[in-house]
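My questions all concern the structure below.
Apart from one protein chain that is not included, each protein chain of the complex appears where it belongs.
Moving on to subunit A:
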Amino acid sequence: MEIQDNHPIIKVKNLSYKYTKDKVLEDVSFEVPRGAFLAIVGPNGSGKSTLLKLILGLLRTQEGTIKLFDENIRLFKEWQQIGFVSQKANSFNSGFPATVFEVVQSGLTKKLGLFKFPKKADKQKVKKALEAVDMLSFQHRNIGELSGGQQQRVFIARSLVSEPQLLILDEPTVGVDSKHVHQFYEMLEMLNKQLGITLILVTHDVGTVTDKVTHVACLNKKLHFHGDAYEYNQLNEEELSSFYGHDVKLLSHNH
């Protein structure tokens, strides 16, 4: 697949979605440029998860279109270009008897394809991914023995190992000890800047992210704001409240 550099990685146009009668997403349009670090923020029930599921192809689009790497999502096949890190609590059994290395290697499953076995070079990739998130020294430990933040790093390594161009993170700091949240975001910033991976971060953690990300999108059924992080930081409290429909406390804004 030929990808031109100036084309956006994701193009969402007039997207609406409903599970039953009421729309959870309404007429959402935005683009994610290559190399961006986008934060999608919004309160609970704002349609963030639905939007993610649509982008990941876990839900089928109803109204509107999504283009991934210039390809309509319904025709899109290159899913290994997209890494996904979920809220770990939902989908992971912490008593699972697997080592960190095994977990990260499982990220290669799709890329290797059916009936293929990981080779030496693949094992090297696993180590590189663990190095990128600073977890190589834990490779032989069972995943359940690690702290929430360490586990989340391992899950990021699992996504990195297939060398995606886009990494989507759904509330990745939920299980992370508050002392380490800042460090965690610094690591993400490093992945974005040094490895050039486009990042989408879904969070309700508005305050802490705005100094790390390049773009912000505020979602509450409709897309209320989409722009670069600098513009977002210029917004005042009143405007933000109008996006969310209730008062928002601005944290750690030094402007």
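One rule holds in what follows: contacts are C-beta pairs under 8 Å (C-beta built on N, C-alpha and C of every residue); 3 or more make two chains touch, one makes a residue touch a chain; residues count from 1.
The working rule: contacts and distances are computed from a predicted model.
For the omitted chain of this complex, the UniProt record lists the protein as "Metal ABC transporter permease", which is one of "Acetyl-CoA carboxylase biotin carboxyl carrier protein subunit", "Molybdenum import ATP-binding protein ModC", "Multicomponent Na+:H+ antiporter subunit D" or "Metal ABC transporter permease".
Among A:V32, A:L51 or A:V103, only A:V103 touches the chain left out of the display.
Taking the complete complex into account, A:Q80 is the one of A:S16, A:Q80 or A:Q165 that touches the chain left out. Counting the whole complex, the residues of subunit A in touch with the unshown chain are 56-58, 79-80, 84, 86, 90-93, 95-99, 101-103, 105-110, 112, 114-115, 117-118, 140-142, 158.
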